[in-house]
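Heads up, one of the protein chains got dropped from this complex, but the rest are sitting where they should.
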Amino acid sequence: MSSTIGKLFTVTTFGESHGQAVGAIIDGITPGLELNEADIQKELDRRRPGQSDITTPRSEADQVQIMSGLFEGKATGHPIMLMIMNTSMRPYDYSEIKDLYRPGHADYTFNKKYGVRDYRGSGRASGRETSARVAAGAIAKKMLNHYGIKIQGWVKRLGGIECKTFDADVIEQNPVRACDPEAAILMADKIRQAAAEKNSVGGIIECCLSGMIPGLGEPVFDKIEADLAKAVLSVGATKGIEFGAGFAAPDMTGKEHNDEISATGFLSNNAGGTLGGISTGQDIIFRVAVKPTSSIAQLQHTIDINGNEVECITEGRHDACICPRIVPVIEAMAAITLVDHLKRQVGLTMRLPSQD
Amino acid sequence: MSSTIGKLFTVTTFGESHGQAVGAIIDGITPGLELNEADIQKELDRRRPGQSDITTPRSEADQVQIMSGLFEGKATGHPIMLMIMNTSMRPYDYSEIKDLYRPGHADYTFNKKYGVRDYRGSGRASGRETSARVAAGAIAKKMLNHYGIKIQGWVKRLGGIECKTFDADVIEQNPVRACDPEAAILMADKIRQAAAEKNSVGGIIECCLSGMIPGLGEPVFDKIEADLAKAVLSVGATKGIEFGAGFAAPDMTGKEHNDEISATGFLSNNAGGTLGGISTGQDIIFRVAVKPTSSIAQLQHTIDINGNEVECITEGRHDACICPRIVPVIEAMAAITLVDHLKRQVGLTMRLPSQD
Amino acid sequence: MSSTIGKLFTVTTFGESHGQAVGAIIDGITPGLELNEADIQKELDRRRPGQSDITTPRSEADQVQIMSGLFEGKATGHPIMLMIMNTSMRPYDYSEIKDLYRPGHADYTFNKKYGVRDYRGSGRASGRETSARVAAGAIAKKMLNHYGIKIQGWVKRLGGIECKTFDADVIEQNPVRACDPEAAILMADKIRQAAAEKNSVGGIIECCLSGMIPGLGEPVFDKIEADLAKAVLSVGATKGIEFGAGFAAPDMTGKEHNDEISATGFLSNNAGGTLGGISTGQDIIFRVAVKPTSSIAQLQHTIDINGNEVECITEGRHDACICPRIVPVIEAMAAITLVDHLKRQVGLTMRLPSQD
Partner (left out) sequence: MSSTIGKLFTVTTFGESHGQAVGAIIDGITPGLELNEADIQKELDRRRPGQSDITTPRSEADQVQIMSGLFEGKATGHPIMLMIMNTSMRPYDYSEIKDLYRPGHADYTFNKKYGVRDYRGSGRASGRETSARVAAGAIAKKMLNHYGIKIQGWVKRLGGIECKTFDADVIEQNPVRACDPEAAILMADKIRQAAAEKNSVGGIIECCLSGMIPGLGEPVFDKIEADLAKAVLSVGATKGIEFGAGFAAPDMTGKEHNDEISATGFLSNNAGGTLGGISTGQDIIFRVAVKPTSSIAQLQHTIDINGNEVECITEGRHDACICPRIVPVIEAMAAITLVDHLKRQVGLTMRLPSQD
């Protein structure tokens, strides 16, 4: 189902950029989990527009409300509906874009598929939909924390600039969410420069799932990396994903790539934390390619809904690079996937009671 | 469900390398589709071991039998069960490997997950399981052909050698399935050399879905590229996937990356044939990273099931590079995914368009 | 998934009796469907408490709000979230019931399953949850109307009184929703009498799906009556369902039961509108057994959460018979099931037939 993901832990989202609200129903939450709106708000604030000078100046409060599924501060095991009202909708004249297909946007495909389109902003294809994912992911993260599993993402590369060092502590200390504080400064400049040029830049996000439990994921179709890939590439603007050695693996030999094992554990992690689609207990590491923002205030060639050639400029309050704000979205998708597999595992491979 | 993929077109596989048979139940086949075993055998022969001097000398006949769902040469719309008997199981002494974890294999994770393991070969994690996928994919391809959709994959890079040219006609004419005949010769040598050195090499597969219909895929979670990524990364030995510009997109600007549109169509295809998770009608292009074969006949460090350090050599009849044989597997997964989305779009018992 | 039903037309509900709101996300709505809150409110008003003197005097406004998925008065094809705020929550002392298991209620099983329970009212097991179903069903009905399919339910039997006649026009004209106006008067008296005696009564609902399209439903597991049965028996207080001749069929012979066919159609409808799990185009007819309301203000024996025997009286504003109000709920579940099968048959973004 397009708007639902998961099997035992399910997230169903709703809402478009210019409707009344976006949100989600999350089902399969462990009963008894302590939870409040602040737990969720904390993650939403990391995705929020207007959080720094390198993100869009649009200033959504993104205030989450929990509408069900809690009792006396704890999850009941029944679905939580959470909702974020859309507050920053400016009266705006859409007549310019309503009949044309903005390059890089879903305008064209939505019209082809549905025959109708909510032309105010990007509707359901808007990045705004991801706030529901982040909110759901916050709950997933809290469940994972009970098992000692942590998920952290960061910007690894941006606008051609690569991080040279890794320091987990700096990630949330710089507006780019880069893992190298010096690169972070260059990257922030790159974003400002792109904005000034009415252009945009992309980047690579790296994400690490640590404290992993071995045995998560299923062989054949529901391999843990297959499900992570689906979840992550369901986020708009992503163009690829690689695990462990990833696209460097093709140039390695088997002897180089195989992760040998000693009595104290694996000696390397080229596989990225899985074997045969199942977690080994090592960190799961993946990287995601993020394209430059499609909305740029430059003249581009396109057509209108009648097929006539036109020129268009995508005005509006857009991020010149969405990497800093996409980090929590990718973490959320990883968390949602992992909780689903954690729950499947307990169910699927339950041990038989003794038969005495 | 681990052994089932798809929603309206579903493939459920069974079988392990050393059991009696592998196969699949395929449901959601368009009633009236003409089909016979030769249609399927043709694709299986592309995946078959022993097809050339650069693949494993193991010689499985891989003869498919259709056990249900056909009547008078046509699909009835009811499930087809197809089965491939395992014939090449040599009496073999597994005592050496039964208690240890081969590096790069699922031995370790299967034991952690299930508490038991079929130690004859790789059991369910064996590449042999993919023959069921190829067989199912052959049916999917035949359905897609009626809509004018073609799927073709090829080796783009292997052992560090990159194809410099592209000629669709040469792909099936060289044993590597490379798109450049000169590179193909070097790649074949590379494989022979790796085999001689008891080592292995990896590569990159590129796949093109042409004749696409606009409107396939759903926004939000079931984006067409998200589902393709899941399907493809559910194939063992894959380490990453990228669409269109892929991991090159992060270094592009929005102006460079956006595919502008003219009255005669899109002016470029950096997006790889989708916008907002939905097909544009352009070719869908993706690339897959394939790791070097894990089974190498060299001494490697590992542990046994009791945690003791041991050395192991994975003897046996293995491919020094699985790229030539993985091409039809990846095509099959793409075909299965595409038919599922086609049916979502037009319904379970959609009629075939005429083929004039 | 517990809170989601359907495959191509999915309804995911949330909310408990004493939370902030109940509602649903409905996905798979045909793009272009004209829809407004009044379409939904009309059905909610049929389920609403306080609609007559024989229903609970609790007076919920049950005002629906559409929060997403509409644009310019039409469905966009993206999920609609609709929400009904809970307004009639009286400050109430739950200390009496919080530690005991009310007979006939889910208190016992919720505690056994989840280890925690929202003891304010019946939480997620409350009939209040069904208002979300009715709202979702209103959308399904509107889609079915475009295909000429109508769904109508009525009270066939109540408190031992059986309808002797059938007049579709009287159903919504009497507070019982009986199909026989004279029986309706006796039934209403029966409900008042039960209420006066602090007791409750049950009944049988009959439901007819007319204007059916042949070919809906799938053979084997997803037979149309199997899916209708699941949908209908997922409504609390139902104890059985039968199709066509139902529990009378066992006493018939094959010759009596078989529906013969003439050039102008079937000569009878003992099968209830399906053959082999697929609709024939005849009316689909089923009956549902509804138990007497569990909440009665009489002394009953039960135990508390520590296993001690206690006596309990379920005070509160309850219906002495839920039959009149369950009719729209059962219609809704039938409508939701039917739309899902219609879409499976014709696809996710099927266009509406013209309505001439």
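Which chain is which? They are A, B and C, in the order written, and residues in each are numbered from 1.
Assume a contact is a pair of C-beta atoms (placed from the backbone, for glycine too) under 8 Å apart; a residue touches a chain by one contact, two chains touch by 3 or more.
Since the model is a prediction, treat every value here as computed from it, not as a measurement.
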Absent-chain contact - pick from C:106, C:179, C:208 or C:327: C:106
Option touching the unshown chain, where C:98, C:192 or C:223 are the choices: C:223
Hidden partner chain, touching residue among C:48, C:157, C:177 or C:325: C:157
Chain not shown, touching residues in chain C: 1-5, 13, 101, 103-110, 112-115, 122, 124-125, 129, 157-160, 194, 199-204, 214-215, 217-223, 225-227, 229-231, 233-234, 236, 239-247, 249-263, 267, 270-272, 274-281, 289-296, 298, 300-303, 307-309, 345
Contact footprint on chain B, counting only the chain that is left out: 1-4, 7-8, 10, 12-16, 19-23, 25, 27-28, 31-32, 65, 67-71, 74, 76-81, 83, 113-118, 120, 123-124, 349, 351
Hidden partner chain, residues of chain A it touches: 7-8, 28, 30-33, 77-78, 143, 146-147, 219, 342-353, 355
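The rule is short, and it goes like this: only the chains that are shown with their structure count from here on.
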Centre-most chain, if every chain is reduced to its averaged C-alpha atoms: A
Whole-Å gap between the CA centroids of chain A and chain C: 38
Approximate Å spacing (C-alpha centroids) for the pair chain A, chain B: 27
Chain B residues counted as touching two or more neighbouring chains: 215, 218-219, 345
